[in-house]
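Just below is one structure, and these are the notes that go with it.
Note that one protein chain is taken out, while the other chains of the complex remain in position.
When the chains are written out, they are named A and B in that same order, and each has its own residue count from 1.
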Amino acid sequence: MSGESVISVKNLKTYFYSENRCNKAVNGVSFEIERGRTLCVVGESGCGKSVTASSIMQLLPKLSRIEEGEIVYHSETQGDIVLSKLKKNGKEMRSLRGKDIAMIFQDPMTALNPVYKVGWQIMENILQHEDVTKEEARKRTLDLLIQMGIPEPEKRIDQYPHEYSGGMRQRAVIAMAMSCNPKVLLADEPTTALDVTIQAQIFELMESLKKEHNTAILLITHDMGVVSEMADDVIVMYMGNVIESGTAREVLKNPVHPYTRALLASIPILGKGKEQQIEPIRGMTPNPHNRPKGCQFEPRCDFSCDTCRESMPGEEILEGTHMVRCHCWREVPRE
Amino acid sequence: MTFGEKRFHKKLDKIRRLEEEGVLAKKKKGSRALSKFMSNKMAMLGLVIFTIIFLACIFAPLLTSYRPEVVDLTNLMKPPSKDHIFGTDKVGRDLFARVLYGGRVSILVAGGGALGGALIGVLVGSFAGYRGGWLDKITMRLSEVFMSFPQLILVLVMVTIMGQSTRNIIIIFVITGWSGIYRQARAAMLSIREEEYVQALHAFGLNDMLICFKHMLPNALSPIIVNITINIAAFILEEASLSFLGLGVPMEVATWGNILNASQDMYTLQNAWWIWLPVGVVISLFVMSINFVGDGVRDTTDSSIQG
Partner (left out) sequence: MAKYIGKRILMFIPMALLMSFLIFGGMELTPGDFVSNMISPDMAANMTPDELNVLREAYGLNDPFLIRYVKWLGQIFQGNWGYSLSSGVPVKDIILQRLPVTLELALTGLVISAILGSVLGIVSALKRGSLLDHTLTLAGVIGMSIPQFFFGMVAILLFALNWKIFPVGGRTTPDMVHWWEHLRYLVLPALVLGVTQTASVMRYSRASMMDSMHKDFVKAARSKGLPEWRVNLVHGFRVSMTPVVVLLALRLPMLVSSSVVIENVFQWPGIGVTFKEAVSAGNYPLVMMIALIIVIMVLIISLVLDILTRVLDPRVRLE
């Protein structure tokens, strides 16, 4: 990673406290999001990737809190702002939300309020952050809808979410997120709920927005195919930790951590035919309330040793920006 | 930091400490639902209050030597004392005995009405929901009629037709109370009917009645139990209201409502608190305990309500 970072996350720990238990959902995560680049966060569900995004936006549920670490937003105009120190719904945090940092949600079906018109919901964001009249906001909303490729925008702007198709709703959600030209876009599995063809269109849209506005994108996904399409940089998370990170080239061409390798081996590659071997990862993710003592991946790992059972491995730089957290990565056979 | 925030962080700190010490991981043995219910303080308190009042009413003869209907003209409107711990009413009847024996009738009427209604509701509802067709259509319409009738109006109309007696009031409660449970049982059946294990049972060639009542009904039971408790609580209150209007169980029979009814005049209200306050509190406590238990059962079984 070389560019200019816009968000730095250092040793972030976010814990959840539902049902009188403590779940260390994010347990010491560090990474940088850089301007004009896409950072993909990969991992199975429950690995803490969505929580990380919510932590940046300070949109965590009630029974949870950031325990340690800091999240810094490097603003071009206001200097460094430590997001994790701001009041959750205070004025400073709110002035950044939707303006400098915007979020796209996983399910476009539920991310739009069913009782308001789509155009109104997009305008709401513009009016919140910019000193414009309603007419101007409406004009800009219309432009956004056109930009997002929504057909008949004059009609669509006054329709309710349920009158939109799934793909169109996600476009509307993206329009909402992009309405104030944010510096950072957090996209939490934006295409999981959509058809494959629509998926491709949405990604294309995000890609072009990134190029036009130099927006930094944090893209959360569990789909390795998406990663290879979209990512400039990659971090792989497992049970609340980053276990491998680096540029897309470094991680995808030369995966080191057994988990990353297993993830890559578990997806079929188009064109290889049906003879290819697809290996599912054995075992299941551990119960978050009953974690292994040492390396979190140890119970499912084929290369674990005694050290793995005892302690969580530290961060180790292989070359350039390629980082891995594994005691035994040297023992893992290369292809 | 505000007081609320401090309290919030303190609570989280405690959970975190316990979690890190491994205390929380060791718990959770035995039945999950049961332990969740047991840990619900309000539900347990409700269960205790309910049991105490219920047992006290059942074993009334052991707790008091007075009879509820015996008039003692030498002891009129006496405040609570050693001899009469709840005092006496306008004709010298011991109020403690009246509350206990009255509880028997009130609980019998409300419980009988709720359970009878539940029996009919479950039988008709599950079968109608399972079979569908004309039976379903007719019973559904009928339940709609019963639901849109204000309960008290319906009860009073039936009192007009049938006349006042303890037995009639129970029958009236059964007739007016079945529709809620019917709808619940029916809805549960409709959703379970589509599940695969039921299709599988059909494929095995099991008979309809067996599938319906043995394999499907148990899965719909817990919301029905909650509804029965709600009905018991409602009927206790309704019996009291009916007696208050002088249209419930005949006045000669001691019930909670009838005891309260005797204290409607302003003089009693102002000068003889012991006639209306204890029985009013007992009714409220009893109904409250049922509500707590009902809430507890619902919270343990319904995973959607958490937090």
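Assume a contact is a pair of C-beta atoms (placed from the backbone, for glycine too) under 8 Å apart; a residue touches a chain by one contact, two chains touch by 3 or more.
It should be emphasised that the depicted structure is a prediction, and the values quoted were computed from it without experimental measurement.
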item	value
Candidate in contact with the missing chain, chosen from A:Glu44, A:Glu70, A:Glu124 or A:Glu315	A:Glu124
Listed residues A:Ile7, A:Cys22 or A:Met57, member touching the removed chain	A:Met57
Residue among A:Leu96, A:Val184, A:Val251 or A:Cys295 touching the omitted chain	A:Leu96
Touching the absent chain when the full complex is considered, from B:Ile15, B:Leu100, B:Val159 or B:Val198	B:Val159
Residue numbers in chain A that touch the chain omitted from display	57, 59, 62-63, 89, 93-99, 102-103, 105-107, 110-116, 124-125, 128-129, 160, 162-163, 173, 176
Chain not shown, touching residues in chain B	4, 7-8, 42, 141, 144-145, 147-154, 156-161, 233, 237, 240-241, 244-247, 257, 260, 263-264, 266, 269-270, 276, 280, 283-285, 287-288, 291-292, 295, 305, 307
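The rule is short, and it goes like this: only the chains that are shown with their structure count from here on.
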item	value
Separation of mean Cα positions, chain B and chain A [Å, integer]	50
Residues of chain A touching chain B in the complex	15, 17-22, 62-63, 65, 67, 289-290
Complex contacts: residues of chain B adjacent to chain A	9, 11-12, 15-16, 18-20, 24-25, 306-307
